[in-house]
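Structure, as structure tokens:
One protein chain omitted, others in place.
Right, subunit A next:
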């Protein structure tokens, strides 16, 4: 065994995962073909709200290849209710959530019947032969109207209000009273923003295969959360957890969209049990958009109090959050994840957050990249710009005036968190330099003076986020049903090779590569000698899976601890082998030596000795494996400064990003290649929210953006090249110093783009434009024709003009 020449931590290792992905040797769930396998097709309600008065399956049942047609009534006794693991308040209203509708549908796309057939084509054919009579009910779509409770999504609940969740800095002892700050403020800014509904749009459609065998069930699923899924499938169906094995094979993206326990996972399991044969379901893209959970969809009313010198004093946030028709796994908690982030990097004296969750007849919402934190970051970064405009101050100056200085860390925030580390000045200075901030301001001034058709805007986002989800005690305090620890195992094989088992569940992040680097670094073994196993509850029996930028900060730390345990045992055995005192044993570059002598045992020698167990110290167990589970005591807080320059064509409304600089501080970087990739992809999704994507429903509640022709996931031609760099202040909450990077780009970029576009056209009388800022919306705003509902604002969209909006 040789030591690695270059340090593994921080090295731009090319990914191990690529070998199978670039050659097509992947194992997507839909690739599986099992002997005797049946195919499941799902009939979905075309109507958003209706009673089901009759279902006639007789024609479908007699079609070629059809084994059985099943309805909600067939499963009523066994399907239970899909789980919601985050009852955010004691009195939260939660309707039963059947996997297959029984008697009533509550959103268009809800599953109403299944065809089980010998081929996917024949199953799809038979769907068309199922006759269903619907008795339509009033459709509830608008959150503010929903809160009037005139028409109810779930009549049995008696209201469309799901829950109200409040944080108040005065009550929490984290700050002063926000109403006092507002009353005594020299400046009060009130704005309402709309966070449009988005669709995660992972590239691999969801797929499930269930194989039954004598009371044992193997479930393959395109999921981010095999461990949670196993637990929840057991809870929902009553099948004992030890009779379920869940495998997440190669998974093609998730972005929170596969952080779910889906109706189809439950149904495939129940059908496999009923039929005694393997069953597969793979969705079409349209099915995915109609039934996989959506993200965002909030109305945000903000009140910011400040002094005329630009110092912010108080922030009040009143949210309406659209749950859709049901509460899925963490639906009600998503806006609450934003509760601690609206104050962001700024030193508010007072903060109050009130979130009202609302039911509508729409696809359920749940986690989408950033989950609650992009919404919060958008709102505060928009508000800081609004304050700058109000006071006639330079927008970066106003941020600088208010942010936490680098010497003030650790810093206790008004939202009750402790930010462990950061340096906003350093990240900002680097970003300004890369961007050429002053030169672009000059160029902007020239174009304004010249009345150029194409105006230039500069947008700022100085963000932070909380990730590394999460300290279990905090999750408990927030009424989340599970913990936030992570686990890892290291198996030292007799030949010196290493198997790592992780409880994280990668679906594009590159854990196989980075986990190998961490182990190679700690144990001094070659990178190539490490194999990472994941995503199968039979090999990785314990884990909390991947989401919330947690895998490295939490799962990576568990791995470090497991490596330390391996080395501790190996050191004891090495001392025994070298007949010396343990305190005289040194370990470096994969070898143990006795201090001051030439006696050496490689880790491989020691592992083999442990394995053959011929001569172990008294009481030592054979073998050299270790498990470790890590529960963080704090979140991690990546931050950064993003600057976006846009060119806005005032004649067409077309927006072009001409420069985008992202300087992120994600703590200590394990692999810069992978970090850059995560930032790029995050930026693309955040920019997409600003400019392109929106899930829309018509007045009947039908999703009108149910294909990739209608829902504008950006292509290469729609996005700019990004200029990325980093500053580094290590996290103090874990030994790697890592903060997490999965969500940073998405969280930061949306307000940078929107601020930029508004900066380009504000001098033309535009105050706000709703996202996505399509050419039509930008052009309309520039015509000085307010959209319906406009108030005092001269021009602009729905976004900020409804000052009376939000909740009562």
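Simple rule for what comes next: a contact is a pair of C-beta atoms (placed from the backbone, for glycine too) under 8 Å apart; a residue touches a chain by one contact, two chains touch by 3 or more; residues count from 1.
The rule is simple: contacts and distances are computed from a predicted model.
The chain absent from the displayed complex carries the UniProt protein name "Carbon-monoxide dehydrogenase small subunit", chosen from "Peptidase M75", "Sarcosine oxidase subunit gamma", "Thioredoxin reductase" or "Carbon-monoxide dehydrogenase small subunit". Screening A:8, A:250 or A:759 against the full complex identifies A:250 as the residue touching the chain left out. Within the set A:184, A:707 or A:783, the residue that contacts the chain not displayed is A:707.
Note that of A:80, A:395 or A:677, the residue touching the chain absent from this view is A:677.
Contacts to the hidden chain, counted on subunit A, fall at residues 14-15, 17-26, 28, 30-31, 33, 121, 201-205, 250-253, 255, 284-286, 507-510, 673-674, 676-678, 680-685, 707-709, 713, 715-717, 719, 721-722, 745.
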